[in-house]
Structures are given as structure tokens and as C-alpha cells.
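For chain A:
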Amino acid sequence: FASGKTESKPLNFALSGNPDTLDPQGTSGTLTFQVDKSIYDTLTEPNEKGVIVPALAESWDVSKNSLVWTFHLRKGVKFHNGDPLTSADVKATFERIVDKKTGSPNKKAFDVIKSIETPDDLTVVFTLGKPYAPFLASISSGWGAILPKSLIDTGHDFASEPVGTGPYKMTEWVRDSKIVLTKNNDYWMKGYPKINQIIMNIIPESSVQIQGLLSGQLDIVYMVSKDNVPLLQKSPDITLTKNLTSLIMVMAINCSRPPFNNVKVRQALNYAIDKQKVLDTAYSGGKVIGTFMDYGNAYYKDFTSLYPYNPEKAKQLLKEAGVGKDTVIKMYLPQNYPPHVKAGEMYQDMLSKVGLNVKIQMVDWSTWISDVYRGSKFDLTVIGHTGKLDPNGTLSGYGKGKYVQWYNDEAASLIEKAAETMGYKKRKAIYDKVLGIMAEQVPFVYVGSSYRTSGIRKNVTGFRMTPNLDTFDFRWTEFK
Partner candidate 1 sequence: MRDILELRNVTKSFAGHGILPSKRTVYKAVNNVSFTIQKDTIFGLVGESGCGKTTLARSILLLDPPTEGEILYNNIPLTGLSRKKLLPYRMKMQIVFQDPHSALNPKMSIYKSMREGLVNRHYPKARIKERIEELLELVGITPSHMHRFPHEFSGGQKQRIVIARALSMEPELLVLDEPVSNLDVSIQAQIINLLLDLKGKISLTYLFISHDLNLVSYLCDRIGVMSRGRVVELADTEDIMSNPVHPYTLKLFSSSPGKMGTDTGRKGHPVNPPEGYSFSETRNTGKDTFSLVSFKNSHMVGCYEK
Partner candidate 2 sequence: MELTIKDLDVSFIQGDREAHALRGINLTVGKGEIHSLVGESGSGKTVTSTCIMGLLPSPPVRINKGEIFLDDINLLSLSEEDQRKIRGMKIAMVFQEPAKYLNPTLKIGVQITESLILHLGMSKTAAEEKALDILTTVGLGGGKRILHSYPHELSGGMKQRAMIAIAISCNPLFLIADEPTTALDVTLQEQILELIMDLRNKLSMGTLFISHDLRVVHDISDRISVIYAGKIVENSSKTELFAHPMHPYSRLLLKSIPDAEKRGTRLVTIPGKVPDAENIPPGCAFHPRCPFAEDICKIEEPEMKEYQEGHSAACHFCGTGKIQ
Partner candidate 3 sequence: MKLFLFILKRFFRLVLTILIISTIIFFVIRVIPGDPALVVAGIDASNAEIQAIRVKLGTDVPVAVQYVRWMKKLVRFDFGTSLISNQPVMTLIKQRFPLTFSLALLGIFLGILIAIPLGVLSAVHRWSLWDYFGMVYSQLGMAIPSFWLGIILLLLFSVKFPIFPLFGSGSIKNLFLPAIALGFARAAVILRLTRASMVDELSKEYIITARAKGLTEKMIHYKHALKNALIPVVTVTGIQFGYMLGGAIIIEQVFSLPGLGRLFLFAIYQRDFPLIQGGVVFIAVIFSFTNFLVDMFYSFLNPKIRIS
């Protein structure tokens, strides 16, 4: 390989699963967005640090009352099918996502749009029904991917044949095997992307991914479990990069069921768990958090000192609450997420050490969603919430029940108020309050935000992750 032209060599990438669909509007699956990120562009996008920067829109203005958003599109952008990008495409895209027939799971984020106008080919004007701070974040998220109007009109099957303006075109998709992305030569960032072809190999078995990376059959493995790190460290050909994810790992508590309707018991749980240990063992390490916000988020506030690891304190609280071995507590674990299962086993052990009788029950993902999450039929459960670009995405709905059945009017109204408030400082002040209430009332045991370790062959540079969206960005990637 050494003598050949590096550009013609494809980049072999390991993807852990097959995306269900590649339609960016019809799903909430992370895998879809991870692939679509290279095929589609959004009007604006978060950069590596989470700051929103121009993408298809070169610039944008917001009216004083925060209701009118005007975006100025980049010139000369072309879709993969040759259509030039115009404001009509943008309008059609956002109309599609709020259309009931699309059945988008994130429709509500765009429901605030009252109307979309296209004064000229390169200008789009959104008028909102009410002030809505998270709007820019919504537009920058995967759901905001811009689709060509001509194909929307003909009912094109975006689920299996995505067509966007992104740096790569999808040229082949063998489901459950590989997705081949080929360079879009007309991409609007001149000189990018660098690599001609990216093969996303769908490899569910992590040890195969690791071996592939070690033997050079794979160039990038984006999710390396902590247990495999020492192995990769030994190899001189591999660099390991560690990023903090925007995940909020929790053990959720059903606050309406006894004994957890007693806040003391919930606090006891928080004392009983050695969070750093769980992060290090079950997850790939991470930062402990003390409230319901991911560690890297601009709105994060530190409450970790509130409930340090203190089993004695936990025992004492439990004694006060009168909870002992005779209370059987059921912890439901989603079977398809091994890290959560492992964490669950650790929680079980830690809780039994403070005298709680916790029984583990595994369930499959569908059952988890419908029974545990939507049906709130659980005592304890373990899950990770993906952080959102905007805190409203993370917090909306809490205080009014949600799956943890936590009711707190003050928190609920503050969250609603914050969504309509503009300006970082003002919002931060409100959210600090909300996070404070949540930290104290503990509808969850907050564990932390985990790291993600990626393994990259030394001859590959410029691979970027967008942590807030948990997506990959290949635009700068190249072979040395």
C-alpha cells in the first residue's frame, strides 16, 4: 500500500450496527444520524466544541422579538442528484418534518414554526409562533438535514436512498454489512473532503473491531471499550483519542412507588453508589455529575458534592425511612445495552451492601420502552440520556411526571419559562435553579458523563467527532 496513491485507498470504518433507515426525519436512531452526517448538511451545525457555526446558511439574523429567523443560503451548493440548493428546498424540508404523514418523532421541535417564506432563492425566513430559544439547536440537529424539494415532491424513498448536499454520496448499502460513501466532488467546502471513499463496515462484535484495527483491516474504530484499551495501547500503529460524550448516565428511580416516594430513600441511593467506580468499570470512564445535565454542556452546574459516596450515611437514611431487606426492589435492565447491564449489576451489589434487597430483571428494548419507560412499571432502571444541543431538549417534561414519575411544579414551570427566554445568561440562571431542585430531589441517581475512546490508525488524521450530536465528521480526515 505504501507506494500507491493514498487518496484512492478507501477508509475502513467500523460501525457497530445497521441504521434502521437513512431518512433523517423519520427516526431517532443515533446510527442514522451518524451516517447521515456525511450525506446531508444542515443550515447551521455545531462544531467540535459545541458552538453553532454556519453550514448551508452562510449567515442568519434573528428579529428583536425572537420570532423571525432569516437564513442566507450559500451559493452554488448542489444536491447529489444535481439540483442546486434553493430556499424552496429548505421550505419543503421543514414542511415535510412537521407533516403528520412523515411521522417524525421530533416533530414537536419544529411545531413552533408558524410559516416559512422564501423571498428569493437564497433567503429563507422562518416565523415562529412564540419565542423559542432551542430553535437554532433544532435546526442544527440531525433532523434539520436539508432534502431536495424535487425528490420530496415525488415521494422519493429517502429511507434507503438518501440524497443530500453532504460531503459524501451513499453509493452502496448492503444492510447489516456495509455502507459505502463516495466523495462528493461538488462539495461546497473547497478541497474537502479528502478521502475518496469511506466504507462503513457494520461489525457488531467489538472484539472483531479491535482485531480489525490491530491488523490494519480497519482504520478507525470509534467506540473502544475500556477493557480493550490496554491492548490497543500496546500497538505502535494506533492512536487512542478520548472524548467526553454528552451522555447523562443515570439510575432512574420511580418516585411514585414506595419506598421511593420518600425523598430520603432516594437520597440514600445516591449516597450508596460509588459513581466513579461504576463509570470506570461499566462504562469507559467519565466525569461524575451531580444533576441532570451532561458534564460538557454549557449549562452544566456542579452539584457533585451534594451526595458523595457514603454508604454509612445511606444506611442511616434507610433506617430512618424504615426500609430494610423485606422491601423487594426490582431493577429493570435493558438487555441490549451491555454497559447498562453491567452498571446495573454493580448498583445491585452496592445497594445490597447498604441493606437493600434489589432484584434484577432483564427486559428487551421494546419492552423497556413500552413498559418501563412509557408505562413506568419499574422501581429502578438504568439508562443513559443523550445530551441535547439545547438544555430544553434534555429537561423538557420533567417535574410533570415523565417516566420517573417525579412531580415538582416549580421545576416544571421553570423549565417551560426557560424555553421561551432568550439569551444564555438569562436562561442559565433559570436552569441553574432547575438543576438545583433536581439535584436535591434526586429523581435519579446521577452517575456521570462517560468518555468515548476511539482507536485510529496512526496514518489517519483529521477524524473528528461532534460530541453533542454523537456523530462523526470525515470532512477533514485524510491518510498521511
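Selection criteria: all candidates are chains of the complex that A comes from, given by their letters.
FYI, contacts are C-beta pairs under 8 Å (C-beta built on N, C-alpha and C of every residue); 3 or more make two chains touch, one makes a residue touch a chain; residues count from 1.
Note that the structure is a prediction, hence the values are computed from the model and not measured.
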Touching partner of chain A in this complex, from 1, 2 or 3: number 3
The answer for chain A against candidate 3 in the complex is residues 18, 20-21, 23, 26-29, 100-108, 157, 159-160, 174-178, 201-205, 207-208, 211-212, 214-215, 217, 336, 364-367, 369-371, 373-374, 383, 385, 393
